[in-house]
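Missing here: one protein chain of the complex. Every other protein chain is in place.
Labels for the chains are A, B and C, by order of writing; each one numbers its residues from 1.
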Amino acid sequence: MTVLQRERARVSNIRPRSHTLHRLRSIGGRALHLVAVLVLVTLAGTALTDLMPGSPASIILGPTASDEAIAALNAEYGYDQPLLLRYLQWLGNAITGDLGVSIQSNQPVVEVLLQRLPVTLELTVLALLLSLAIAIPAAVYAASRENSMFDRIVSGLASGFMSVPVFVIGVLLVYVLGVATRWFPVAGWAPLSSGLAENLHFVFVPVLALALGEFPAFYRLLRSDVISTLREDFVQTATVRGMPRGYILRRHVLRPSSFSLITVAAVAFGRLLAGSVVVESLFALPGLGSLALQSIPAKDIPMIQGIVVLVAVTYVLINAVVDATYALLDPRMRRI
Amino acid sequence: MSDVLLEVTGARCEIPTARGDVIALGGVDLTVRRGEIVGLVGESGSGKSTLAKLIVGAKAPGARISGRVVLDGEDLESVKPETARGIRGRRIGIVFQDPMMALNPVVPIGRQITEAAVHNRGITREQARAEAVELLSQVGIPDAASRLRHYPHQFSGGLRQRVTIAMALACDPDLLIADEATTALDVTVQRQILDLLSRLALERSLAMIMVSHDLSVIAGRTHTTAVMYGGIIVESGPTAAVFDAPQHPYTKALLEAIPRIDAPPHSRLTAIPGNPPDLSRLGTGCPFAARCANAQPDCLPVVPPVTHPVADRTLRCYHPVDSFADARKAP
Amino acid sequence: MRTSRRIAAAALAAAMIAGLSACAPESSSPSASPDGEPVAGGDATIILGIEAVRGLDPAFLFNLTPSGDANRMSAIYDVLFWSDAKTGEVTPQLGESLEPNDDGTEWTLTLNEGITFTDGTPLDAEAVVFNYERIQDPATGSPLAGLLEGASFTVADDTSLTIALPEPNLQFDRVLATSLTHIASPTAIENDADFANNPVGAGPFVLEEWVRDDHMTLVRNEDYFKEGEPYLDSITFTPIKDPTQRINTVSTGQAHAAVPGSELSFKESATGSGLEVTSAPTGGGPLLMFNVENAPFDDVRARKAVQLALDINDLTAVVDPGSSAPESFYAPDSAFFPSESMFVQPDKDAAQELFDELAADGKAVSFAITMPASGFFTRTAEYLQSRLSQFDNVSVTIDTVDNATLDERVFRNRDYQLSAQIVPVGDPEPNFAKLLQTGGQTNYMGYSNPEVDAALESARNSTDEGERGDAYATVEQIIVDEVPVLLVRNQEAYTVHATALNGLTLHGDGSLLYDRLWLAAP
Partner (left out) sequence: MALLEVTDLVKRFKVAGGTIEASSGVSFTLERGETLALVGESGCGKSTTGRAVLQVPGPDSGSIRLRGEELAGRPPRETKRQRRALQMIFQDARSSLNPRRRVRDLVAEGLIIGGMNRVDAATRVDAMLRSVGLEPDRVGERRASEFSGGQCQRIAIARAMVMQPEILVCDEPVASLDVSVQAQVINLLEDMKQQHGLAMLFISHDLSVVRTISDRVAVMYLGRIVEIGGVEEVYSRPRHPYTRALLDSVPVADPHQPSTGPALAGDLPSPMNPPSGCRFRTRCPMAQEICATAVPELRVMPEGQRSACHFAEQVAA
């Protein structure tokens, strides 16, 4: 017991000195990492469409098109070029901010993405905030009263929601909040330009559907982290020093318990950003998910690559935000 | 005002586990007078930490606790739990073994020191901060004012323990409990902290319970010593008397098992056979009987009652050491 | 010669949008809109299944399903002539008349006078010829090019032209009314490279705003050729992929009408929600197609065995509750509907005998069902697999594919054994003919029977309904005997709508005519 603990105390004493160099290195490393990720995923995006049956040309021209017409169109778009060459051409344009033109709709990819991103972003951010707003108080309260009635009920609910696919939750919500009560519209979208209230009115049910799908994971993780934090010596110290329960939970327990929650929430954010396909199509929201859903079967390669770039960049940005949040929450992560 | 600060009577603690109830405390009485430094010594599983936690009102989840804790004439079991918690927070300070674990890693130490004073004594944050600076200098942390903002990881092990001592003192308690407070520290730092605790006790007229597995730590720094084994106090009394003339066979054997820094090299240690007891499989009688050189058949049926062989001393043994004939002489 | 591959595309689109299905009892008859005098004004929202992703170019009327492009084009371009969704009867709209010469080699098309596109360009004979020649031009790559292959056009005057066909066709009016009926402004086509996204027509409504996948807003065309029409001030089209949600939007008052898709079970849930359903039961429908060029279905006994093994009533009830089993290829309202069904009754013993016989010949029936991944088709495939596996000497696997794969494998390469498509048959001409004649455009079965070809030919060149009836009865009997296709469900085009929306007229494959829609005052 003794030497081991002393060893641990010693190791935690050791702080790096050369911070500037370290930080530079980590920024450089992250940028390099970003580039590598982008190259890999966009290349994979190009290659994947090669692996799917059918060609963009045959889809554009329809089943009646002659082979000559298809060959001509392929040549026009460069789809007869080898994969690598095609990719390099795309990359060259992409670097200048030109992600090409959608094969399907003939609109510039960048324009379409910028049009779709706010919808998905709003959906994702609100869903995440709502699920955290449900999960955090519930998890902390349940953990502080482990095995109480509240804990058992909420944990049961969480397991329930976890095992129900999001589209089932969505359909249920539509029925209850839309069809039966008519409190909320069952589908559709109102942009922020038509007023915040109108916007929220439309976005609430899809956000709730996503949030209910996400909250169980957050809840379960935070609950178990809070339970283990509650067993920490410093919580006991605070308790025996006469601090009230609520104060201890807020001041001493929540923050050190939330590290893995942040990681998981960030992963969820990335996943929702590209993965709210089900909810977007159920509620007919003009976001990235429904865009991807159309673009992939249509082999709209420029659009698919554009989505991939957008999602990959977001992922990397989120990771940076997560790192920053860690430093904010945990002083041990700060490079003084 | 009574001379007695803390009186624990009949303290029992049973913790249910998959393997059966662990009897962590099997009926313990302990008295601490004002300004008195009590050493609570024992091996792992002896119940010394459980007793310390029981006094401060902390317990393992699911543990069943009974017995009375009277602090300065007030029975802490007869008041509302919140009231008892407030009294304890205010009047008892505790320092744990591992300062890294006892401090919240993500809260600045200033806040951790002041929060209890703000809450329990109703003083303002500013007052509490001023007091904290004073406390930190008292416990030997240089540049105290600027260090309030620092986080635990920015301190060395020794300074960290000083911070937890400052925390324990923030409500100006009457009783300080040091639960293995120097066990995780290096020997030179241990010396610093022990010196600090001794000094603080003297300066502030603190009563103190020093809990340790190490007889050497207790020896020179306590007024009275209570030796625990298998969840009971087997022997207690003035420290010098207990060390010089141990009456319980366990105390005697323990003293002989310690390697002494002044013994010649390769001098053979008197080992105690067997292993410390498994608290979930305690028999009915004296917990030490299985390892005891003096054990007789009558040790087994019933735990020996508390006796007072001489004034100031307690003993729970049917066949004590003939301590006065065997008394060790001071060098 | 290339005509109705678009039907396959329609099937594809329908397959894509078909989704959840609610359990519903026997279908009720379509309710009629309350009569009354049309009221002017009002804004209607209509829910469609999919976005017009490739724009709205009449030369690319690629997606004929009512849930797709045909509804939008009808609102913007209107129709020259329209064929009744139920009967196939052709009625003029922008056009005034469409008359053939005696042998059906030359057709004279006359337009109403004084019609202009919304950009001011006159909709005259020249404009029609411009549109048709553009479809013919290989550079356009129009999927409709086959319909006009070899045809030539002569402008007689501002409002009339003649269309000379390379082969006689007395039913050409039906082709024109379904597939060549939208005419766009030549000025817009010539001057705007992105014309498909900024369509200009002479229809009742004008495009005002289009936010893809969200909404398309059309406003009243003040210069519409019919006095007092259209009645509505504006129409908003919103695409919603989920069919249940389409009905929900109408039942909660968020929209006035919705096109639910190819599954008929939604009719039931719509009427259950207090909505009106305007529908047109047609002939044809979803049908299984056997690849007669490959084993095992190159042997007629194998096809026959499947036909005898299946209880279509049961299939219909299981796969699309609320729909009914067909009794003929022709609609109940059609003149060609037989007095007595020629369709065979299931006979499991006979089916097993055929399967055994084939196995004894070393031709055991083992095949894969290639189906798109959508509710109706997937359930059909699962139904077939479960029922046929009750027989000995049959083994069935299911190959669920995405639409690109389906297009490539089934429609392009004919590399399949059993698949399905949806062919609505308002009138047997042109859809039914293209399905069954040798080399027909939706004849993905590779089926060829000179007797069928001859009968179809004679029906096409006859104006005598009795003569046509005999010919189509012959065709039906041969198809029932030789089983290149097997019809599995009746077909019904329908639109779900609120009681307040009136004047719904279904044309073509079930799209609406927008000039006559009106909203009752609340």
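Keep this in mind: a contact is a pair of C-beta atoms (placed from the backbone, for glycine too) under 8 Å apart; a residue touches a chain by one contact, two chains touch by 3 or more.
Everything quoted here is computed from the prediction, not taken from an experiment.
Specify the residue from the set B:Thr31, B:Asn120 or B:Gln190 that touches the hidden chain.
In the full complex, the listed residue that touches the missing chain is B:Gln190.
Which listed residue (B:Asn120, B:Gln138, B:Gln154 or B:Thr239) would be found touching the missing chain in the intact complex?
Checking each option in B:Asn120, B:Gln138, B:Gln154 or B:Thr239, the one touching the absent chain turns out to be B:Thr239.
Touching the left-out chain: which of B:Gln127, B:Ser156 or B:Ser280?
From the options B:Gln127, B:Ser156 or B:Ser280, the contact with the absent chain belongs to B:Ser156.
Which of B:Leu197, B:Ala253, B:Cys286 or B:Cys317 touches the chain that is not shown?
From the options B:Leu197, B:Ala253, B:Cys286 or B:Cys317, the contact with the absent chain belongs to B:Ala253.
Can you list where chain B touches the absent chain?
Considering the whole complex, chain B reaches the absent chain at 43-44, 156-159, 186-192, 194-195, 213-217, 219-220, 239-240, 243-244, 253-255, 257-273, 275-276, 291, 330-331.
Here, only the chains that are shown with their structure count from here on.
So the centre of each chain is just the mean of its C-alpha atoms; given that, what is the distance between chain A and chain C in Å?
41
Under the definition above, what is the set of chain A residues touching chain B in their complex?
Touching chain B: residues 1-2, 5-6, 8-10, 12-13, 15, 232-234, 236-244, 247, 251-252, 255-256, 329-332, 336 of chain A.
Which residues of chain B touch chain A in the complex?
53, 56-58, 82, 85-90, 92-94, 96-108, 111, 115-116, 119-120, 151, 153-154, 156-157, 160, 164, 167, 170-171, 183-186
Spell out the part of chain A that touches chain C in their complex, as residue ranges.
Spelled out, the residues of chain A in touch with chain C are 52-54, 58-65, 69, 73, 104-107, 112, 115, 171, 174, 178-179, 182, 185-189, 281-284, 286, 290-291, 293-294, 297-299.
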